[in-house]
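Sharing a structure here in structure tokens format.
A single protein chain has been removed from this complex, and every other one stays in its place.
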């Protein structure tokens, strides 16, 4: 039975990326009082930027789904560095951000790119609530961004 | 003395709506480590969408107040399904989102629609801090959205 998050990602047929390096004077993850707080993640894989643009313009809804999946894999890559799967109580809440063209309205489908991944890889521990917010700007014109909090078993 | 959130809402002269169904692969509420995380709520009542548009355009400040009140009632409807009033330590923080016309600047008055409700219905347990953010897009062109976290008594 898989005891690391990395192994569980691989069992789902996916690969955990290298955790992105923070773009400022902060930590990718803090764990205090048994709760973990992951810094905002973007669709970056091995240092390469993907899915820059707006949903409904340069990016399709399916692009957005895949972009959210990369963000979620980055979240898991960061958690994996510090927490074993057995020690994870579960994901609490995800905050999903997107940039979109005026008439595009498929945000829930895009954010499922992250939600589906957490549910598939972490099963019951992946059950989460979520917010989704259409914002004006993200660094490097990324189309989406994602943060998450999680709880450690006591 | 009222021991459910539903009863307290009714004592305040209001009615708890049916908790909205999630619009994606997530849970309306997670409770982990004694903290509850409510998914983003919109001004939806019995499946009907209200208050679509921008504050300062289609929606007045008073519309926004009432829209936030519906969001807050949805938050309470979801908490009510899982937590008795006696078990609630209190609301932690609310995250209020709004869409507005360029020159409209009454966000604090609108967000009071949620704050007043939590304070009135839950008394000391309703005391909360808050963020308010003017964002570009919300699903279905809703004018406002709301999430909240809360703490369970140990």
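To keep things simple, chains are lettered A and B as they appear, and every chain counts its residues starting from 1.
Criterion: a residue touches a chain if its C-beta (ideal position, glycine included) is under 8 Å from a C-beta of that chain, and two chains touch if they have at least 3 such contacts.
All values derive from a computational prediction rather than experimental measurement.
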Considering the whole complex, which of A:4, A:61 or A:147 touches the chain not shown? A:147
Among A:14, A:66, A:109 or A:135, which one touches the chain that has been omitted from the display? A:135
For review purposes, identify every residue of subunit B that touches the missing chain, sorted by number. 34-35, 89-94, 98-100, 105, 107-109, 111-112, 115-116, 119, 127-136, 149-152, 154
Absent-chain interface as seen on subunit A, which is shown: 23-30, 32-33, 35, 37-40, 95, 97, 133, 135-141, 145, 147, 149
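Following the convention adopted for this analysis, only the chains that are shown with their structure count from here on.
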Averaging over Cα atoms per chain, report the distance between subunit A and subunit B in Å. 25
